[in-house]
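One protein chain is absent from this view; the other protein chains keep their places.
The chains carry the letters A, B and C, assigned in the order they are written, with residues numbered from 1 in each.
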Amino acid sequence: MKQIKPVLLLLFIALFALAACGSPAEEPTAVPEPTEEPTEAPVEEPTEAPVEEPTAEPEEEATAVPEPTAEPTEEPTPELRTENLEGETIIFYHFGDLSGPYAAITSPLIHGMEDAVAELNANGGIRGATVEIQFADDGGSVDEAVAIYDRFTSEDDNPLIMFTYGSGEAEALTSRFAEDEIPSLTSGLSAVAFYGEGSGYTFGLGSIYPDQFGAFLDYAVANWDEIKPDSAGDEIKLAYLSWSGAFGQGALTDETRAYAEELGVEIVIEELYDLAPTADTTTALLNAQAAGANVIWTNTLAFGPAALMNGIGALGLQGEFVLAGDNWAMDLATYAFVSDPALTVGMYAPLSYLWWNDVDHPGVQQAEAMFAANERSMTEHGVGYLVLAAAVDVAAQAIENAIDEVGFDALTGVDVQYALTNMGPYEGLQGVLSLDFSDGSRSPHSGQIRQIQGGPDAFNVVQDFTDTPDLRPAK
Amino acid sequence: MIFPLTPTLLSSFSPLALSSSSLPMLKINNIEVIYSDVILVLRGISLSVEQGQVVSLLGANGAGKSTTLKAISGLLLREDGAVTRGNIEFDGQRLDRMAPEEVTRLGIVQVLEGRRLFQHLTTEENLLTGALIRSDRAGIKQSLEQVYEYFPALPALRNKTAGYLSGGEQQMVAIGRALMAKPRLMLLDEPSLGLAPLLVRDIFDIIHRINKESGVSIMVVEQNANVALRAADYAYVMENGRIVLDGTAAQLADNADIKEFYLGLTAVGERKSYRNVKHYKRRKRWLG
Amino acid sequence: MNWQLLPQFAITGFLNGGPIALIALGIVLIFKSSEIFNFSQGQMLLIGTLSTWWFWAEEGLGLPLWAAIILGLTVSAILGLLIERLTLRPMTGQPLLSIILMTLALSQFLQGMAILTFGTTQRNFPAIFEVTSPYKISLPFFTYNNNPMMLILKQNLVWSFGVAMLCVILLWAFFQYTRTGLSMRATAEDHETAQSVGIRINHIFGISWALAGIIGTVGGILIATASGLDLSLPIVVLAAFPAVLLGGLESIPGAVIGSLLIGLTQGLVALPNNDFILGAEAAQVIRSSSEIIPYIILLIVLVIRPDGLFGQKRIERI
Partner (left out) sequence: MAIMRPSGDFDRSYKQDMTVIRQRWQYILLIMTLLALYTLPMYASEATVSLINRIGIAIIAVQGLNILTGYTGQISLGQAAFMTVGGYTSTLLMTRMGLNFFAALPIAALTAGLIGLLFGLPSLRVKGFYLVMATLSAQFIIPWVTRTLWQDTLNGAQGLIVPVPVINLPVIANQCFLSTTFNAETAQCAYRFATPSQFIYITLTVLIFTTIITHNISRSRLGRAFISVRDNDLAAELLGINPFAYKLRAFFLASVYAGIAGALLASNLRHINSATVGLNDSVLLLGMLIVGGLGTSVGPIFGAALVTLLEEIAVVLTPLVITVAPDLAGGATAALRPLIFGLALMLFLIFEPRGMAYRWNLIKAGWRLRPFAK
């Protein structure tokens, strides 16, 4: 067809234009090689930071081969601005799901962050700089999360930190965070986001789900005689009843399967149920019973564990199973969906942070005061509020450390990432959330086992902080 | 508006006193009908129906008879047609642009071409749908008995699904359903269509009887001029969207052209062959 | 196979079909009268159920439950009327695609309205039926390993089914014995003829939408009492769509039986266990297919018998 030819010609002209003048963005030469030890990455990165400076001419026609060796080109800034940053602004970017499946836990997360940031600003912000929050709703969709990410990074060519919590979003964005050198704190704890290919800038606000699962298995094996249901034998037979999806299946990896086998725990059945409050768990529970299961693990939250509890209650199966779940499963949001609060009693979960009923703890007291001062509704008195309040503290501390290192004006995400990995064991919000990323991992490796012993304020410790097994993915 | 139920009417189909000085109850004044804003179907139709009369509307296929009926009953609106000129009056009330269900509620009930029963409803339910615009329980029951009396074949079929009735039975139910509304004017669209000649005769006998006994005015659209003229008081002949001839049934039955054209008879009363009729048609146009 | 669970899962699934039947009925009602397939049924019942919650809850009006339910049903009836009048009546005579898209657009719009009005927080719906202590029935004649087979039935499930079937019977009586019911059945058959006997079909369309809103909301309330109330409630209609087609688009008994069959099948696919003949993995795949099994049935129905089990074949006779 003759009339196509000119168009094709044009196309090639355009392709040429693409090559010649396109791509003002820097090439991600600074990305740590995936094979590299994560700990090494930050060491060489700050040295390359100046390449990123907006002053650098991005229009490079050619790059020398091989890759420019990482020379210590860091120009020592004459006077570092590390104090009195009044008038400056630091933005915390926050992705969340207000309209999708995780909407049930979202508002406490947002409010926890808002209140903590308000308090931080009232106490002088970060060295005087005001912290602002930019929140965007992604509806739980990766598509939307990427669009939001593009918007955020376009409005700000030097974002310092981002917060996410959907497992799917965290996984999808993780390579972008690393390429664009933006550290992120996430509470969606599926392992791929932290240790998968191209990761390095994603840090967890809790142990990854495989570690949590392993920690619970450790506890169950050690204490089986005490915790086992009356009808159960000596063997732990586990049913994995959960949602489909990155979060729901997050605890069931090759590593955890192998670990369970090692401990002599048999996973007798895996069942899925709907990611909806209307999910019916009757068949899942009866199948678990028929398969001889005596322990149930669920990697769900809010209405997820509630659906199991309701099912157990409605079918009269109380006392047949030990019910356990991830840290999100043990939350107030569950109470909104459970038909009888008594059904929650007995559930176990490994938590790597404190809970509201640790009233003697100064950090919890601080959170409680904040909660009361902002007149938050008691329905938000849950994990989201507490963890995000502590996370703000962690982020602020990391940024302060980074400012000390390079000064405010030269501050980039690379420096914040470096600060996060090097801040050693850190007690967020006076110890509500203890993190330590210095050992090469990007998620904490310790936790308590807690059990619901009657009411939302009785998430009691049955085993104090111990190290969790390290079940991060091999690759 | 619901037709006011006077005590005389409540006594169901009792013969109304027919006043000879009858004013036309339905008057069509010079209407023009256009479909889909472009297709001119009727031009300058005028006709009237008087109280208690049976009026026939004759004409070949596509002459515009059914359209005229639909213009009265309002069903034209459903087919993207509109009365663009002239008006239709029923007891002084304008009907053009009135929704079909409202026309029915004024007392004009149309028996649609091809019976059109509610096929999955039973015979009796079909009849009862005719009375949905009435609210007098006793009167409805009485009307139902009256219908069964007119059509003695129907009581046995009362619980049978209407779709499975024979064509003649369906026609009876359709007329019965119209009667259930206790209409003042009944519009019948080709009641003879697809029925055996004997059945056609029966149907027209009953139409005649209904008219005489209950005083309902009736307007029948027919291709079969033979039977139509027998039952009618007055008749109009349509061709190409116009009225070309009108007169009392007797006058028209005597008209030579009618005999030749519709009744298919020669002057001496012999049947003509199809070829001759065709030839005649080409030669002679009503509006030459 | 878990043969000992066969009666259990069959009956549970069957009873689960009860509330679905109500939702399916709403869809059939509208389709019968106006040939519009209402993709926004789920959002209609969401708003109805949320209103019921609001009338009952302390944050709302704090009315007694029965009053809240009556008011909630009224809201859904009014919503149905409004939808018909404002969005679908202007569409009369438009092609199928436009009408399908209109109800899809409505579903989006209503979802947005529901979020805007009620927010995103989850709600605890009052439990109408006893939550714990299920009915335990030991089956006569059936034994497994010489033990009598036991049926464990959630009270909620049994009563929801009962209420749903009561609604179905009421609806049937309404159609059979009332004048409005007769008008609706007549309108469903043939709009033109219905108009010619004086039925105001626009009113009938309005009534069908209102009725669909009401019975859908009853279904929504039944589901919400069992498992809480959340913005994701509308997804229950995804099981009702295939049920409607299985039963036959225009058939009221079809919608009920279709829903029960869909429920039954969803129950039965949960049966295969680790000693399933094709292996444990295949068993797991089959178990996880309960969400799509309605759509597989749908495809089969479409290929074998598009009119559904009870669909009306037009009676053709002259």
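Here, contacts are C-beta pairs under 8 Å (C-beta built on N, C-alpha and C of every residue); 3 or more make two chains touch, one makes a residue touch a chain.
This one's a predicted model, so the numbers in the text were calculated from it and none came from an experiment.
K.L.:
Give the labels of the shown chains that the missing chain contacts, considering the complete complex.
P.N.:
A, C
K.L.:
Where the complex has a chain not shown, which of C:P90, C:P148 or C:G279 is the residue touching it?
P.N.:
Once the missing chain is taken into account, the touching residue is C:P90.
K.L.:
Using the definition of touch stated at the top, determine which of A:A232, A:A246, A:A367 or A:L471 touches the missing chain.
P.N.:
Of all options in A:A232, A:A246, A:A367 or A:L471, contact with the hidden chain holds for A:A246.
K.L.:
Out of C:S33, C:S107, C:N156 or C:T225, which touches the unshown chain?
P.N.:
That would be C:S107, which touches the missing chain.
K.L.:
Considering the whole complex, which of A:D150, A:D409, A:D439 or A:D457 touches the chain not shown?
P.N.:
The missing chain is touched by A:D150.
K.L.:
Name, in rising order, the residues on chain A that touch the hidden chain in the full complex.
P.N.:
1, 3-4, 6-7, 10-11, 14-15, 17-25, 27-29, 60-67, 98-99, 103, 106-107, 110, 136-137, 139, 141-143, 146-147, 150-151, 153-155, 168, 171-172, 175-176, 179, 190, 192, 196-198, 244-246, 248-250
K.L.:
Touching the absent chain: which residues on chain C qualify?
P.N.:
Residues 37, 87, 90-91, 94, 96-98, 100-102, 104-113, 115-121, 238, 241-242, 245, 249, 285, 288-289, 291-292, 295-296, 298-299, 302-303, 306 of chain C touch the chain absent from view.
Keep in mind that, in the parts below, only the chains that are shown with their structure count from here on.
K.L.:
Whose C-alpha centre lies nearest the centre of all protein C-alpha atoms?
P.N.:
That would be C.
K.L.:
Per the centroid of Cα atoms for each chain, what is the distance between chain B and chain C, given in Å?
P.N.:
Going by mean C-alpha positions, chain B sits 45 Å from chain C.
K.L.:
Taking the mean of the C-alpha atoms as each chain's centre, how many Å separate chain A from chain C?
P.N.:
So the centre of chain A lies 38 Å away from the centre of chain C.
K.L.:
If you average the CA atoms of chain A and of chain B, how many Å lie between those two points?
P.N.:
Using C-alpha averages as centres, the distance is 79 Å.
K.L.:
What does chain C use to touch chain B in their complex?
P.N.:
Within the complex, chain C touches chain B at residues 93, 179, 182-183, 185-186, 189-201, 312, 314-315, 317-318.
K.L.:
Can you check the complex and tell me which residues of chain A touch chain C?
P.N.:
Of all residues in chain A, those touching chain C are 98-99, 101, 103-104, 106-107, 244, 268-272, 274-280, 282-284, 286-287, 290-291, 302-303, 306-307, 310, 313-316, 318, 333, 336-337, 339-340, 343, 379.
K.L.:
Which part of chain B faces chain C closely enough to touch in the complex?
P.N.:
73-75, 78, 80, 99-101, 104-105, 109-110, 112, 116-121, 125, 128-130, 132-133, 161, 163-164, 167, 177-178, 181, 194
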